[in-house]
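Dropping a structure here in structure tokens format, bear with me for questions.
In this view, the complex is presented without one of its protein chains, the others remaining in place.
Letters A, B, C, D, E, F and G name the chains as they come in the text, with residue numbers starting at 1 for each one.
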């Protein structure tokens, strides 16, 4: 199953019956999958919106009504959704937003890239807000994290972003879906569904009184802290005795892992830390590692973004190198192993 | 003169004859000023666009044609411009973009806020890119930095953001404009103006080959490095003997400065570092200060954004406190002085 | 034989005074919508979508469920709501800037899809909330803060007849233009709203009522003058009447 | 008496082979535009704005200045260009998805402002570049990757007649719909482009030529069949002819 | 002819004058005192009983009142 | 009747067949060999001289050719 | 010395103009001045207000925090602002529209029947200028002469007919305090 299809199928199995999207390469197969799949399901609604802006606003509406709802796009389209994402956060509306990142800035290209890290983790829209950001690195994980994304979104009433890339969307790998009943969205007591048998409600983000808006901001901030405390996910690979840690996510982490396997065979003590949640970032894990490991190599398919989070986590406690390949370039595990090796010996670790 | 008018007038004096905008509080007076002012000037063009999206794309077009051009908005409207800003950066087009920030996220309110710091400094749009970000803190500075913004934009072929807030836009203070000739935009040899007497040109951001896109990204990165090396601006106030440094920008810095004046009279050794360029951030200045000062207090009118840049600059070399007031709340210098005092004594500096 | 109350506050409005300026059409239109909701028994079924515009706080007034839309995106947001809850009555309430400038695409495509939603489009010829800038519907010669000297065709373009454009879409079922500038027109506006809601409930497609509405504040006229102004300056450009009715055509 | 070349590559095209699929209408339309530019002597004055769409690389073909627009924003970008350079010829080249979906608002408002630009609107009934999704102009029953089983009015909405809507704006001066599905229509398309450019140069307002264009790849038809398909399936919904001409009306 | 009367909630009234303009009987006038909101509110000049030339309860005033400040009572 | 001939640049041709379809004289056919692009290109069957029933130089073929692969020569 | 004044009232009462004129006069006299209006028509029908800060030194914040003076043109404004005034500050009350008295004992109240005085010279639209005249008489923040210069600047471009009327009103307010209710001499040298 291709990554794009896996996300679509996982969404459906998570109980998502509403998808609003707009075509953009390299995620069209997801949109197309949802068009087909939701057409087959009773109650399934697929709309090809007139734009990404329209799509994210349809998402807002469907979420207000209590639905599990998803949209997907790729970089330029995600930029257009930023106002809407800010609104989702302000109104505490759950939704799943998929970004199969491509090369940028501008129209860029359709090759796999990781250059929307800042946008995803710092909120490209206006105002203080965060979204949960999940970064899968295999088709199986795309499926698993998509289902998880719906749960997290509902649990915390927060939009959750799946940050993939063109390659993850296009490639096929075997996928297994959990057996049994599809998950049902939890009951929601804040939706607007018509004021039958209860007082009328409204959902809004306008809070004209600065004191009230401030209180709301701190309320959101406390929620983000709760999420940061509870929802950090990462993969640790061969860290037990590592002298150098590669920090990478998504596709880059796959490649880094391949390189590390190779290097381990050659006796280099290198490990991988792969943040699965980009926000919340596994800050404490890194801090702990820095107690015994002095060298970190951050590899990203961009010009240097997550490396800031690594620097923030380590605060000068270890040496950090950055290796970036922006523009949609995918290097081989072999090339990556050369990069690691050279730093490894240069620092006298071998 | 009000801040919004001062920016408008400064733009006109900098040779800006093209303004494309869309109303949004608290920057409407700037749009309205440009409507009036450019109507009086031969060759002046003001368009109230149908949306912020349209406005930023008109800016792209005018910039391609070689004009000095400006747009302005406030938070939600700036979110809508993110795709366009990414394109401006990708195509290396100069432009001036003003954000008179309001409380957010979502519709928020119209009170002064600083919560679009991440969006401005990390590029809320997709792809690796930077814009120069200028943060004035008085009406005079709004005027001065607006003129400077046009020069920087043209010099580096980069969009330049002026990050103000509702208060700076609304308040009136005396302003003086430099005498003499208005500045003329420098000659530009990359514009598209019709291929008269030269080979035809095109301007684009689509670079389908990842290798080419990567090269372009690194080219941009080198430009950003050049800017970071040369264009950092900040105000240092009473740092000579300071035991504690308050780091603040814009309106917050004004308030902090008022507080520091008060505290200096009481004998507290407190100083202010006010970044004027938020990007490039005065990282080295901070690093240097940390050699002799152990305590930094970051005060922002948000839930904590610039504080990350301070942490990145200091990398654990000094203790950093954060005091944030999001949602459009403007505290008094007196309140701020209490915040400073309490930290000052708590840390045994007094 | 005693006296009976024959006119009072509709139940679908909360007991909150409006924040609108004296003589503002928004207030009247709010009441008319609420009266129709009362009369059609829709208070527990109706979901409203307020705009960014003077009516941004409409949820303080309507005693029904409401969900705020980003500026201009009412029709898209309402689409999402309605698709999840097809048996509810979903309507947006939008100003001329909201719907005919920034929201042009969303509105046209919702109409074209035949979304079963109702749009109440309040055309006051100006951006009221942001302080009187030119709207897509500002008429030629009308002075606003961004059309100095009056809207000028070459410099500022023309007033836009969005409703007529929407009528061209095959998904729109009912479109009428009314006004709230005298008692007769006010009554007609109420009828039009009722009809639009019925069209939605019957699943015939997209319905819209454009209401020409006085904005005394930005016209800088007294309310009674503003009523006359709407008659004399807007109705040529925006003629009243049913623009489309699939049940009749 | 010798033979003379009576048909060859226009000067306003570079010497680069097109990347379009076999039988694609884009290629023909490119050539027609270039021929008109040649014949009107505009190569040094013309500025083109390519879209995101199959024609995204148009600057590889046209030997004139060109500036890329984000998807759908051609009309806004061209507005900026033209306002700075009022004596140049500025045209956008846009697909149906580009102009009639994401770019709806920008196009309508540029027309309504009467921007002196020309839009070449290539209606192939499908999102070509992204692999054959439903476009706003996909006709009912037409199968695309996002309208499984064929476009269905209730589920997917109706094809949108953007050109007719644009004709309602008071700033539009000339709007014609043509096709490139047979020699006669190809010739008419060329005439229409020429007329649209003249209208721009004479400052009469916004001009647009909508060209029905075969996309054999996504129709999954051979080019000759695709020509027929355009005739048989699109022309009812999108009738050819002059939709608006202020010089004639 | 039907008889009626109206009750104006002066604290809601914004003195827009529309009711004054439409009352066919000329029964509404502007009060002399500012209300709490700073407006000169409308005032009903008719009585509540059996007054000739009085209010018919036609409700035109209420129909046009933006503030829903007028309640109409009719026999 | 005018006389003419055409030259097809087979390396540009994508074998769409449109020229074949429109030639009123039936003078164009599909070649047997794939070209460098992987298409079976069009081939002009007429001569360049004084051939009866031959090419009139009407240029219909060129008019419809998406690839501008056809040049037309006429007396 | 930093002095902050809040002018407040209904939208139509010209309170922003009062503040603007004071600010302009302050600038004219070479002081550091900031003027901050309440802004945003995002909510209609509230009270309008503005804050003018005048100082010899750089002004940290243009926001009204513990203003020295408040000028109150209507009742809701009194309710809203009375608690913010600094101890020892002055509240200027439009006695015609505010039938309430401030409850605090640590502030001075200066009542001016601004609407009545304005009606005397022809129109109650000029109540704001009456009040401003009284305000500068009492506070001495700027001189009457400077204010007149500024008034001329503003109204000759805006509405020349109004100039004379406004000058008259200013004078009326200025002299009202001179005659009727002498300002407290001990407070008059505050600037």
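Just a few scattered comments:
The rule we apply is simple: contacts are C-beta pairs under 8 Å (C-beta built on N, C-alpha and C of every residue); 3 or more make two chains touch, one makes a residue touch a chain.
Since the model is a prediction, treat every value here as computed from it, not as a measurement.
Among A:16, A:30 or A:110, the one in contact with the hidden chain is A:110. Here the missing chain is touched by one residue of A:133, A:255, A:293 or A:339, and it is A:255. Shown as candidates are A:8, A:106 or A:166; the residue that touches the absent chain is A:166.
The chain omitted from view is touched by exactly one of A:211, A:229 or A:334, namely A:334. Residue positions on chain F in contact with the hidden chain: 14, 34, 36-38, in rising order. Remark: the residues of chain A touching the chain excluded from display are 2, 25-26, 109-110, 166-167, 170-174, 251, 254-255, 257-259, 261, 330, 332-334.
One rule holds for everything that comes next: only the chains that are shown with their structure count from here on.
Set side by side, the interfaces B-D and B-C show unequal numbers of C-beta pairs in contact, with more at B-D. Averaging C-alpha coordinates per chain places the centre of chain C 27 Å away from that of chain E.
Averaged Cα coordinates give chain C a centre that lies 61 Å from the centre of chain F.
Multi-chain contact residues, meaning those touching two or more other chains, do not occur anywhere in chain F. Among all residues of chain C, those that touch two or more other chains are 18, 20-21, 24, 52, 56-57, 68, 70, 101-102, 104-105, 108-109, 113, 129-131, 136, 156.
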